[in-house]
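Apart from one protein chain that is not included, each protein chain of the complex appears where it belongs.
Chain lettering (A, B and C) follows the sequence in which the chains are written, and residue indices restart at 1 in each chain.
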Amino acid sequence: MALMREAKVHRIATQGPDDVSGLAAAIASGAISPAGILAILGKTEGNGCVNDFTRAFSVQSLKIELARHLPTAAVEEIAYVMSGGTEGALSPHILVLERTAGHPVHDRPSLAIGRALTPALPPEDLGRLAQVQMAAEGVRAAIRDAGIDDLGDVHFVQIKCPLLTSERIQRAEAEGYSTATRDTLKSMGLSRAASALGVAVALGELSLPDIDEAQIGRDMSLWSSRASTSAGVELENHEIVVLGMSRSWSGPLAVDHAVMADAIDVAPVKAAMDRLALGGEAASLVALLAKAEPGTSGRLRGSRHTMLDDSDISATRHARAFVGGVLAGLVGTAEIFVSGGAEHQGPDGGGPVAIIARRNGG
Amino acid sequence: MALMREAKVHRIATQGPDDVSGLAAAIASGAISPAGILAILGKTEGNGCVNDFTRAFSVQSLKIELARHLPTAAVEEIAYVMSGGTEGALSPHILVLERTAGHPVHDRPSLAIGRALTPALPPEDLGRLAQVQMAAEGVRAAIRDAGIDDLGDVHFVQIKCPLLTSERIQRAEAEGYSTATRDTLKSMGLSRAASALGVAVALGELSLPDIDEAQIGRDMSLWSSRASTSAGVELENHEIVVLGMSRSWSGPLAVDHAVMADAIDVAPVKAAMDRLALGGEAASLVALLAKAEPGTSGRLRGSRHTMLDDSDISATRHARAFVGGVLAGLVGTAEIFVSGGAEHQGPDGGGPVAIIARRNGG
Amino acid sequence: MALMREAKVHRIATQGPDDVSGLAAAIASGAISPAGILAILGKTEGNGCVNDFTRAFSVQSLKIELARHLPTAAVEEIAYVMSGGTEGALSPHILVLERTAGHPVHDRPSLAIGRALTPALPPEDLGRLAQVQMAAEGVRAAIRDAGIDDLGDVHFVQIKCPLLTSERIQRAEAEGYSTATRDTLKSMGLSRAASALGVAVALGELSLPDIDEAQIGRDMSLWSSRASTSAGVELENHEIVVLGMSRSWSGPLAVDHAVMADAIDVAPVKAAMDRLALGGEAASLVALLAKAEPGTSGRLRGSRHTMLDDSDISATRHARAFVGGVLAGLVGTAEIFVSGGAEHQGPDGGGPVAIIARRNGG
Partner (left out) sequence: MALMREAKVHRIATQGPDDVSGLAAAIASGAISPAGILAILGKTEGNGCVNDFTRAFSVQSLKIELARHLPTAAVEEIAYVMSGGTEGALSPHILVLERTAGHPVHDRPSLAIGRALTPALPPEDLGRLAQVQMAAEGVRAAIRDAGIDDLGDVHFVQIKCPLLTSERIQRAEAEGYSTATRDTLKSMGLSRAASALGVAVALGELSLPDIDEAQIGRDMSLWSSRASTSAGVELENHEIVVLGMSRSWSGPLAVDHAVMADAIDVAPVKAAMDRLALGGEAASLVALLAKAEPGTSGRLRGSRHTMLDDSDISATRHARAFVGGVLAGLVGTAEIFVSGGAEHQGPDGGGPVAIIARRNGG
């Protein structure tokens, strides 16, 4: 019989990108056992765009704190996924995902967390079908790691993927390859796009032969309902975290997801909340994770929006603020994880939403 | 017996601050009769702050168009209330308020519109109790003009109020007076604040003797549930438009209001929507008008927001985007009038919301 | 013998995009004769990017004023070239270029102004060699109109060029053509680029056969030393204004130009100032017109700049502020015309500078 496990999700408010006092207190009190930390997701208060240094500042600060409790190798093994941009009333916080030994008590599925790392991605494969395939294999491994048997029980797949740097482009070119782009900023979008399509393939939403390489990052009619991807300069492979439901996990936490068809498509989110019994006494919200992007049509239900034409504020900032309002109005708190850069992550102008709830009483 | 009247509200999308093609088409088709226009409210796509020229550009463009149909004096008599800032997916549009001859058909109250102008405000009175009193008297006149008998039937009071310019300050000082401030930007906030308190006094929410002059613009525990005020350089008096319900008006339109206690306080808005029978076949949304401001505590239900510390994006822009999302998620369209600068207009961090609906069928 | 002419250049400060009081006063005093106005260039205080409505607001306001003095057709014939963005201490102003009857007094060349319009550019030609050729022919016509015999006497060529709109793209596609881009924003850059290369061809700096279509907007090693181009939605052809020196013109004004190799390359500007005898009693500055762009290398004389990575402030805004400081430090006023969008207008990271001076005494 498989070892019973329990997933814990700690939502901790932060007073700044370098504020680790909440994490330190949770460790000191025993609420968090550092050795069990699989991943830390965080919303930081930068612009979420190119020159957002709050993400790296937060990661450096978290590592300094964790190094007080863990060996360096263990500190480095944790997946750090920082999303910049707390527009509107969105509130800076971190989500600490922990895997502990569970108790085989309840005869019901509970939140399951799986992790996987892929091999290093050759720079010339970035943004191409080879990356889609590598990501898909990694997602499958993470699903296995989580002990989830049914793909329908997977509700959220977070991938941190690599990007191209000048050095990596030169390395590929020195070996006679050409890269998908020579623009390092664009490589971030392509890597997010290929990774998201990898999720779709792993979850059976798309099949690899049906994807044309030219569609990666371009044809937004292809998308996964459960992918959330972000690119980072500090890795050359993929770090994958899967959230789902499994009977081999115990504990009060549960996860479900919804897909918003556009920025104000609240009905699917309400339905997911109902499935999780949120809104009454039976359950309480632990975390909400969503992707937001301005629709490329420049319209929302026929009405023109001005996000794409604003040269003062980046369109992704507008989208996070607005969708943050839509979702905070539903769940009653603005301490939610709304991030941008949603290529192939939900439909154009919409996006996937994952909700983690704590089931009370039972 | 009083003449029966009917109010019309035309919501017209715009493609830019100078786009009057929708207005021109509505006049050409006979849908709008220029002579009946009382006021035009508009959301324009500037920053909504000091250097937002889209408001004046829109007014200039509207006047050029209206001058094709009306004598200059009539063009100038219309109240133009432009609110800059279509953050998030908020959609640029104008609301044309028209007063026409009605038919004494229905035995029910309908949307009523009243207007009033105050005398010119001496510069030395701006931001002081004298302005509160003048605004209150103007609001009372507008309520009478609307034929509204019960103050509880008033649901929205829009005031356009003056501000101080260097010239006006000098004029006051030349006569031996001092003004409430010598900072022209601050004078906008003080004028909005005093005007909003004037609404509160006229509606019986506050009484004049209870207001200390030092509270104007400072003590946000004083507020009106139905005030919306904006300051403009082009006038020296107050232009007041009142929306409410009256049995001396006919037609399918109705108005109601709600007060949000904070930025995600959706229950009162849902209740107002229910009272108007929105959400089903019985009625459809015509317009929503709301005020949004970042709470001065820096927190929303205990969670820190970063709006007040953001030196890249003005806090009012954050607030409009976020509250725009909250409200658009409720009513299913982002073509709504969400404006900032909400001193004494609803509670700190919250704000008043007015909803105009068209009752179908009967 | 050719009719003697005199060019006048009026630099008028503005208090806002719609401030035409200075122009009106100059007309009222007789300083400006409206019928002689060939072009009005202006710096307005918008962001100089996509959603900058101050340019159109300024043009609408100027036309309202000029319509008081000229028939509509004459008002429309004037070239209005508004450049948004008065970053740093750059000061909003307009430059009114006027052509009057001159007196054959001085045996020396003086400032000459020429104008030309090209035919409408088919949308499918935009950003391609056909546009380069059309612009070149238009520049030649404007040089002839100015009565300038030697290409070396041409010091500044301003072109206002068209851009692609969705409607124009559809028109081209309906006729079986494809356009150079389907991105309307990119079409602005391509049109500026092709127009600037047209100037280079007309001035003999490049020859048409040497330009490969793929270089347009991409290969910044090709450039003109005297081109300044801007794209506008309101025209489908090219409006061209040439400034140079000619013996068939009289009057105290003279023009010269310099090319900055990078953003702090002041020596060529100082040399041009010396040639114009600026800095002493002999001459005084009338106007300075310059192009500024961040160097695409991300470096200035080896030092990294951060303009291209800033997601809060557009790189063109940084460049205008900085180069504005460099040039204002040289000429002693910030009421100078520094504009961005400098594809093929001077070398990468540098740009052309034209200076108009009034020769005193003689």
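Criterion: a contact is a pair of C-beta atoms (placed from the backbone, for glycine too) under 8 Å apart; a residue touches a chain by one contact, two chains touch by 3 or more.
A quick note: this is a predicted structure, and the numbers were derived from the prediction, not measured.
For the chain that is not shown, the touched chains among those present are A, B, C, taking the whole complex. Considering the full assembly, C:V323 is the residue among C:V323, C:A342 or C:I356 that touches the omitted chain.
Residue positions on chain A in contact with the hidden chain: 16-18, 45-46, 51, 53-54, 56-57, 60-61, 64, 312, in rising order. Not every partner is drawn; the one left out touches chain C at residues 13, 15, 45, 47, 86-93, 263-264, 266, 294, 300-301, 303-307, 309-310, 312-313, 317-319, 321-330, 332-335. Taking the complete complex into account, residues 47, 49-52, 306, 309-312, 314 of chain B touch the chain not shown.
As a convention for this text, only the chains that are shown with their structure count from here on.
Per-chain CA centroids place chain B at a distance of 42 Å from chain C. Note on chain placement: the centre of chain A and the centre of chain C lie 48 Å apart, centres being C-alpha means.
Centre-to-centre, using mean CA coordinates, chain A is 41 Å away from chain B. Listed for chain A are residues 47, 306, 309-310, 312, each touching two or more other chains.
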